[in-house]
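Following: one structure in structure tokens, then a few remarks.
Only one protein chain is missing from this complex, and each of the others stays in its spot.
Coming up: chain A.
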Amino acid sequence: MRLFVSEGAPGCLPVLAAAGRARGRAELLISTVGPEDCVVPFLTRPKVPVLQLDSGNYLFSTSAICRYFFLLSGWEQDDLTNQWLEWEATELQPALSAALYYLVVQGKKGEDVLGSVRRALTYIDHSLSRQNCPFLAGETESLADIVLWGALYPLLQDPAYLPEELSALHSWFQTLSTQEPCQRAAETVLKQQGVLALRPYLQKQPQPSSPEGRAVTNEPEEEELATLSEEEIAMAVTAWENGLESLPPLRPQQNPVLPVTGERNVLITSALPYVNNVPHLGNIIGCVLSADVFARYSRLRQWNTLYLCGTDEYGTATETKAMEEGLTPQEICDKYHIIHADIYRWFNISFDTFGRTTTPQQTKITQDIFQRLLTRGFVLQDTVEQLRCERCARFLADRFVEGVCPFCGYEEARGDQCDKCGKLINAVELKKPQCKVCRSCPVVQSTHHLFLDLPKLEKRLEEWLGRTLPGSDWTPNARFITRSWLRDGLKPRCITRDLKWGTPVPLEGFEDKVFYVWFDATIGYLSITANYTDQWERWWKNPEQVDLYQFMAKDNVPFHGIVFPCSALGAEDNYTLVSHLIATEYLNYEDGKFSKSRGVGVFGDMAQDTGIPADIWRFYLLYIRPEGQDSAFSWTDLLLKNNSELLNNLGNFINRAGMFVSKFFGGYVPEMVLTPDDQRLLAHVTLELQRYHQLLEKVRIRDALRSILTISRHGNQYIQVNEPWKRIKGSEADRQRAGTVTGLAVNIAALLSVMLQPYMPTVSATIQAQLQLPPPACSILLTNFLCTLPAGHQIGTVSPLFQKLENDQIESLRQRFGGGQLEETFDLKAKTSPKPAVIETVTTAGPQQIQALMDEVTKQGNIVRELKAQKADKNQVAAEVAKLLDLKKQLAVAEGKPPEAPKGKKKK
């Protein structure tokens, strides 16, 4: 027989591995053909590898060829193997060919590649870990292992695409990769070039249609009803019967919360919001709200929990904002700190402390860490070229320069980072830089600065990551970003700035400089804790006893995963480092981005004006939490989810369960006599509850919310099938059945109220008050479903929990927030700013004002011409030119024209 292969055809890997595994390759002739050669006479489209049998028949399916080799050796395939092969052909292959195409042909990276196969990889991992066998179809290797290994090898041989949290997949893959036939096949096909060896073949292929073309999706995955064993049912019944007895005593509340030896001590931080802006919904879900759910969950588990956050207040942005509003930086910080605190209070965020970074503690701790780094030789001095705006007479902080990204060409890249490609930028590398305040072109000047010697700390960082990452719950994006930073090699990073509003640098010659915020902002967590308790070191210098969870959006990963750990490791003071770095993707607004300047999107302070309760916002934001991929806020979807999931599913179930108790049983929970069907329901609920725990322990907040909704769906179905409202009018047995169904249902409602607590604290408390749930059961969630409302328990008054959202209400909100607040924002700016020069636009002016401006422009134009004619001092000319430009800009705005872009500085 003859095997036709082609350079870089991925199918050759499993085929060669199977050939090697099942038999010697002796009788196998191998011919190499071009990727577009048609070998099989009856197939229109080219296909390799192909096996031509001695009978003249062709096998053109990769799995069929592998199967044939196995069959020749006498190995038959069982149902499970067949199932894996069918899954490989129908589910894995489409996803995988898309991923390989993106990677090899389109040069995409990271989540763009991994995104399309993640679901499939997770499925394999779960199957392996569930059946607890080393191989796919059981204790021994089968055809399925070879075929799947061969398909996955080109992608997974790059560790960046083998997510570490999929540990079962990981060890399965390693086991197979070390086998001799597999190794040989890999060498033959990939020729040690890695996945790029596939390029000659793949680039001749049409682009596969993306299997998960919906990049942004808010839809839940399929729910599968698990099968239950007798044992599981029996265990669920026993736990249920033990009821309230099995609840441990409630932990006494401490103030301040401090780590306790022998307990699980959970320290939770949310990225510190920058003080000069009002946070939008994307900011809120990205850090504070996500961290809040986990903090509340952690307390429900009776873990000793401290949740902290605060406003990040230093930096140029604050200085500029202060200038704009005619206040001092301190006044700006005070003002916005309150705005932030109010917003989070409205959203019911359960901080133990919400502090700020402009405190003496911040200075003390930052300077201490700096001194330690300095004496240990981890700080370098160097001169840097920095952009200085002559017109504003100051060095420009990175985020106050805009220009063209040197990497991807994005036109509006900021001086520190490009929003498009996400790469960090050195401001002087920006092409066509512009001062963000006055739009003039800054000049490069050199100035002395301090640098954190990251290359010197790289090895320690890698060691620490090597210890920390395996088995931890770092999100895949956090792992990926950290790993790619390390792969590119760390560079020294500048940690000082020419500013006043910041932590002073305690070093001679640097008196007029402050620390750059990204060096000291992350130290804010420590100083905020220090302001909360003088025993802060028990949290922050206690890595053995403290589990640190840090929540943020993915753009913050480098500072928490690389920079701060490097500072802390270099300071050698036994700091507590992040155990679980939880990063979200981005939340979009409708079909675009949230934008303060364009007035698009819902911002924290406006959410409360919508008349929609905080808990509904919480629910929806958590339901669409950008976990694993970007997601989008949509008004229509909010209406839909409120009316379907909350009103019709959850609210309806809980209300019905309570109403039956009030209406049919006088408000007392009836006797329950469980039938086998009820016991199965108990076990199903228990299973879902355990899933909820598993997910939340892994901080998969969005997925765990689905478990709550699934349980309430089970509950609704249960009521619907058993019809207690009919049975209550029937025979004695019927009435008893109605009692059991009602009692079980109201207990499920009680369980749901506790599970819901992290997500919707107010609704949770309302349900618990309606059901008069005994206090310890309100605050503790075990892994088993207990009967917390025993027969005879009296409940309170039951009333509906949710309100329907109407189309016209939502439509008017969409109108209002979809760019509608534009005027309002500008009005505000015009009122508060004393300097019209920095306003992007003003409200339209009357003809008189326009005339006055025109006169001024003419006058100023003459001044400039005169100065130039006299060959006056350059700086003087520049200053007058700037004035002229300002006037022209104001005039343009007054006339309702878009401001003219300064010549040669901005290309559109």
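By definition in this document, contacts are C-beta pairs under 8 Å (C-beta built on N, C-alpha and C of every residue); 3 or more make two chains touch, one makes a residue touch a chain; residues count from 1.
The rule we apply is simple: contacts and distances are computed from a predicted model.
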| What name does the UniProt record list for the absent chain among "tRNA modification GTPase", "Eukaryotic translation elongation factor 1 epsilon-1", "ER membrane protein complex subunit 1" or "Signal peptidase complex catalytic subunit SEC11"? | "Eukaryotic translation elongation factor 1 epsilon-1"
| message | Going by the contact rule already stated, which one of A:87, A:314, A:378 or A:564 would touch the omitted chain in the full complex? | response | A:87
| note | Among the options A:55, A:255 or A:720, the absent chain makes contact with A:55
| Residues of chain A in contact with the chain not shown | 41-45, 53, 55, 57, 59-61, 63-65, 67-68, 71-72, 79-80, 82-83, 85-87, 89-90, 93, 222, 224, 227
